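Data block below; observations after.
Missing here: one protein chain of the complex. Every other protein chain is in place.
Moving on, here comes subunit A:
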């Protein structure tokens, strides 16, 4: 059955994300909060994370290009990204944000730029996997027509 194969793919993808340290327990908490009254809860939170992350990373790049970097402002954006990462269970991105904040405290533009590159790579890797996960979920749902 197509649904079984798709479900198997989905489980393998999510298990791999946990095994690679991309996700932590918080993602399991989100899965447990999803029920028949909130069937799209995980998708909603993941989508918010992806949208927030994209916006924040663009803003961080813009802030760090300025000749006089406002490190408090940069720190504030990184704090936001750290918060939304923690909420969705994005462990790797969250941990990189913690490092990023240390460079903000040190007022190190080089440190911030290097960490921005790292967080960007990690974020887009995770976003791609989340998008694949959501697509598989939609395909699985399509196998069960609503009555």
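Everything that follows uses one rule, which is that a contact is a pair of C-beta atoms (placed from the backbone, for glycine too) under 8 Å apart; a residue touches a chain by one contact, two chains touch by 3 or more; residues count from 1.
Following the convention adopted for this analysis, contacts and distances are computed from a predicted model.
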{"item": "From \"Two-component response regulator ORR41\", \"Metaxin\", \"glutathione transferase\" or \"MKS transition zone complex subunit 1\", the hidden chain's UniProt protein name", "value": "\"Two-component response regulator ORR41\""}
{"item": "Of A:30, A:57, A:93 or A:116, the one touching the omitted chain in the full complex", "value": "A:30"}
{"item": "For subunit A, the residues touching the chain missing from this view", "value": "26, 29-30, 32-33, 38, 41, 44-45, 48-49, 52, 76, 79-80, 82-84, 86-88"}
